[in-house]
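The complex appears here minus one protein chain, its other protein chains still in place.
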Amino acid sequence: MAVLSEEQTMLRDAAKSWVSEKSPVTAFRKLRDSGNADGFDRTAWSEMAQMGWAGILIPEEFGGSGLGYLTLGLVLEETGRTLTASPLVSTALTAATALLLGGNDAQKKAWLPKIAEGKAIATLAVDEAAHHAPARIALKATKSGTGWVLSGKKTFVLDGGAADLVIVAARTSGKSGDTSGITLFLVDGNAKGLSRQKLKSVDSRGVANLSFDNVEAGADAVLGSVDHGFGILEATLDRARAGLAAEMLGSATQAFETTLDYLKTRVQFGQVIGTFQSLQHRAAKMYTDLELTRSCVEAALSAIDNNSNDVAQLVSLAKAKANEVYHLVSNEMVQMHGGIGMTDAHDAGLYLKRARAAEATFGSAAYHRDRYASLLEY
Amino acid sequence: MAVLSEEQTMLRDAAKSWVSEKSPVTAFRKLRDSGNADGFDRTAWSEMAQMGWAGILIPEEFGGSGLGYLTLGLVLEETGRTLTASPLVSTALTAATALLLGGNDAQKKAWLPKIAEGKAIATLAVDEAAHHAPARIALKATKSGTGWVLSGKKTFVLDGGAADLVIVAARTSGKSGDTSGITLFLVDGNAKGLSRQKLKSVDSRGVANLSFDNVEAGADAVLGSVDHGFGILEATLDRARAGLAAEMLGSATQAFETTLDYLKTRVQFGQVIGTFQSLQHRAAKMYTDLELTRSCVEAALSAIDNNSNDVAQLVSLAKAKANEVYHLVSNEMVQMHGGIGMTDAHDAGLYLKRARAAEATFGSAAYHRDRYASLLEY
Amino acid sequence: MSDLETFRSETRAWLEANCPPSMRGSGASAIAEEGDSPIWGGRRAKWTNPDGKLWLDRMAGKGWTAPTWPKEYGGGGLSSAEARVLQQELNRIKARPPLLSFGIWMLGPVLLEYANEEQKREHLPKIARGEIRWCQGYSEPGAGSDLASLRTKCEDKGDHFLINGQKIWTSYANYADWIFCLVRTDTSKKHEGISFILFDMTTPGVEARPIKLISGNSPFCETFFTDVKVPKANLVGKLNGGWEIAKRLLQYERQNISAGGFGGGSGYDLEHAAKDHVGTENGKLADGDLRARITQHKMEARAFALTVRRLEEEAKAKKGPSPAVSIVKYAAAKVNQDRTELLVEALGHQGLGWEGEGFSADEIAATRGWLRAKGNSIEGGTSEVNLNVVAKRVLGLLDHQ
Partner (left out) sequence: MSDLETFRSETRAWLEANCPPSMRGSGASAIAEEGDSPIWGGRRAKWTNPDGKLWLDRMAGKGWTAPTWPKEYGGGGLSSAEARVLQQELNRIKARPPLLSFGIWMLGPVLLEYANEEQKREHLPKIARGEIRWCQGYSEPGAGSDLASLRTKCEDKGDHFLINGQKIWTSYANYADWIFCLVRTDTSKKHEGISFILFDMTTPGVEARPIKLISGNSPFCETFFTDVKVPKANLVGKLNGGWEIAKRLLQYERQNISAGGFGGGSGYDLEHAAKDHVGTENGKLADGDLRARITQHKMEARAFALTVRRLEEEAKAKKGPSPAVSIVKYAAAKVNQDRTELLVEALGHQGLGWEGEGFSADEIAATRGWLRAKGNSIEGGTSEVNLNVVAKRVLGLLDHQ
């Protein structure tokens, strides 16, 4: 655990207790079984917003606390522990970041206060296929009069079904795969011509496929500058990846601790199974991986707060490690629980499903290994 | 273990007993410490030849027994168990195969009987750099009169220092990397202009770098047909890889058994260490890998004997698995022996060193994974 | 022409004539997950497709649902060589298995070995004809890996046995007609207090509750026994002699797994899924990292298949199983789990759908198959227990003191 300021410690502890009281895993299970179409609980979200979590990144002038990414990471780690499904990632982390990095004053005034209050759900729409690929943007934005018209599709958009604001990465010149020629647009979630298909994903989070059929956007809808949106997009994604990695670290840590408790109580062959050395060594290795991953996640978040020049490297490191450790721990959680871990009534399956969904979001481990190697030029 | 014919069983048992009497690991250690420049023991080799091992692939008409590759694999597995260093791989396996696949009657008459008798050491010279790459042939052969002149270099040629016959893959047209334009030549080991640099490799086997400075070769020196040598070369290499995989399987099996014996005798914390479950599970996994590898090696050798159409696939499978299992077992041999395994006086280091040298010979695991994938067209 | 070749040509001709077209083509493994598949037979079989019944009856008529069992018990009386030819010919036309049956895979072999003549004549033909569907009453909530600690009580009431207790992981107990069950007939000993008994699932006091798995399917049940009266004639082997039978039956279960490894899930081919979603660069998968791991898996899967074949040949030659069979269950689970993980990874988000719009049937099957496969290293003996067995029985390592 990083060395925290008093403010950070208080917020972390507040998150810990709220999550255990108001949002245990059973709450997520109920949400899942209720077939809630949003994929999150709006009452819980407004409570989170009241505690100031939606505005952790947002400066005070826009109604937030501006505490930064390491602080938001602390909260995400706690909500991750109980698989809390909320717009923290889509709205408070990703969309808020895009507005902060690329928005002009009017755009910030229009959206940041609403986000901080928890009144607006916002999200970033990037990918157009099954795998994360930020430069593979084909969704077309063409000039029409003073404004623009958007046509194309976006896939697996987090909270895309509930979003009031969709920040869309569109192609304004060049071809899919080019990093230049990408422009970000602010599009109203209910804009004419925008149809949203809510998906039933394995981890029951609210994701949607969006299709844009000549959706109109005014000149003032452009976030940042035309054709040069990729810089903001990548910077936004890196912050989203680091925050998601923190959430995954929390989930993996809880999955590990739950499993460790089981190892200490389940008896077979007249022994608590935690006394079997092969399980002990596997547990010790998981603990080691969790500690290594924590260092990477905290380093990435701090680097973002300090505007270090190695943010990209550290973020790909953090996301890759978080993917690997959550992958390992979620598999071991099922295996070490044995048959009971295979039942839907047990939590192991929930952690396993969330793990794979989070692994695939904003880049798989292989994606970030490739990126890391490319950043190091080999 | 494959189901063997009576003849095969007899030969295997003969090999077992000769190896344990005449060529235990101590013999290889003595060879190493003697600084023997050939990298093998000529007396031992003539004994092996007298037992008919040098002629297992060679038809009776040329003084061999023509028993085939699975049979030679049985012998290689036994010699591999004690790290016996001999020209079996270079001469009886690789060079004999090249002559059988590509040689005309005169060439076969000239060399096969000598090889079967153990009177001639022969080898194949392919690679020109640190990594195995059969198509990367730059060594040039240019026509001169009725014959040819060869210039260039070959690296890490097995028994290249002692070889009476060097079968050289040379470039007669096209550029390095092309599979066409490669021609095989029979070159006398003492040919004028051929200089040989014997190398001191980590596993003390006899390897050498050869450099060709306008070495003359007659028209009758061409093995197979001009510019179309790659087919024979790859077929020869596949047979060499399968045989080497059998030798590696033998080495890995012995390394495992020696380690297993140690687990049953070494006492720490008042326990034979073999009672510790984490070591038991690691041992059980090694045993599993050894069994899987055995299936691949035997399947590859049988496929060669049966001229199946999936020889290339099965050989890359066998070599990759043999590399992986010998890599794992040789590391575990050191680790499970603890400090004593780190001493030069113990055999663990010898198996470890041989493992890496054999892994790098005729293609690493990564090389064969890539080849396997390419053969399956993905 | 050798006898075997004659047999092959006759078999081929018969199958051509008798295997209904709708029973040809793959899908058997996928079906295996569905409890109500006609191919499982039994009293309550729903013949959604009449060809299924036709195919079963024709094959049962020749005794080919249990090819190597003696003819007098409803089997085909084939040699193992002939049985292999039959299987090859079935594969050739992609015929669906005429009958999926724990009776044939697991119970039959032990009845042939341990049951009395009366029991054999009573049960084996009905198994072979698919008239009675069986389930396995082994694991209990407190007795998983440590099966011998089972507590389901079986009391001798003079003219009958009285059974009370609970089983778990009883496959398709909710569809089964009869159960072969391990019960405790002596509480003073552990292994020597276990008996092997058969009874009808319609007996009063038997209740089977399906367990929902993380994959969404319910192939297993919790099964409760409350004062279940069982005729004494239903005891197989000696009283308190059930553990030997239990172990032997587990061997057959593992060998049965070994025969094909774990299948199930999507038929979606791994490298094609990867090509579709990851793309290629001059013929190679664009993601070199994924390509390497896919290849590592495909090599291991091939090595596993070659090993199963080799062990069969050796067993045939040596007239007895090679010690190496004990690695098969462990390896089979690993291979299937790696395959399903890689398939989901290759499919990206498309491989993470639960149901509904936006996902193809193959994609959903990939997701469900990946989740279902997590059980492969748990069911029928955990991988940890498999490795213990290899370490102790094969490698001769001792228990920790």
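Chains here go by letter, A, B and C, matching the order in which they are written, and residues are numbered from 1 within each.
Quick note on the criterion: a residue touches a chain if its C-beta (ideal position, glycine included) is under 8 Å from a C-beta of that chain, and two chains touch if they have at least 3 such contacts.
Note that the coordinates shown come from a computational prediction; the quantities given were computed from them, not determined experimentally.
Asker: Have a look at B:Thr79, B:Thr97, B:Thr155 or B:Thr183 and name the one touching the chain we're not showing.
Answerer: Of the candidates B:Thr79, B:Thr97, B:Thr155 or B:Thr183, B:Thr155 is in touch with the missing chain.
Asker: In the full complex, which of B:Arg171, B:Arg294, B:Lys321 or B:Lys353 touches the chain missing from this view?
Answerer: B:Lys353
Asker: Looking beyond the chains shown, say which of B:Gln197, B:Asn214 or B:Ser308 touches the absent one.
Answerer: B:Gln197
Asker: In the full complex, which bits of chain A touch the chain not displayed? Write them out.
Answerer: That gives, for chain A, the contact residues 1-3, 260, 263-264, 271-272, 274-277, 280-281, 283-285, 287-288, 291-296, 298-299, 317, 320-321, 366, 369-370, 372-374, 376-378.
Asker: List the residues of chain C that touch the chain left out of this view.
Answerer: 284, 288-289, 291-292, 400
Asker: Could you please point out the chain B residues that touch the chain left off the display?
Answerer: Counting only chain B, the missing chain is touched by 127, 129-132, 155-156, 197, 199-204, 207, 209, 268-270, 276-279, 331, 334-335, 338-339, 341-345, 348-349, 352-353, 356-357, 360, 364, 366, 369-370.
Everything that follows uses one rule, which is that only the chains that are shown with their structure count from here on.
Asker: Centroid from C-alpha atoms only, then distance chain B to chain C, rounded to Å. What do you get?
Answerer: 42
Asker: Determine the centre-to-centre distance between chain A and chain C, using the mean Cα coordinates as centres, and give it in whole Å.
Answerer: 41
Asker: Mind pulling the chain B residues that touch 2 or more other chains?
Answerer: 276-277, 280-281
Asker: So which stretches of chain C touch two or more other chains?
Answerer: 384, 387, 400, in rising order.
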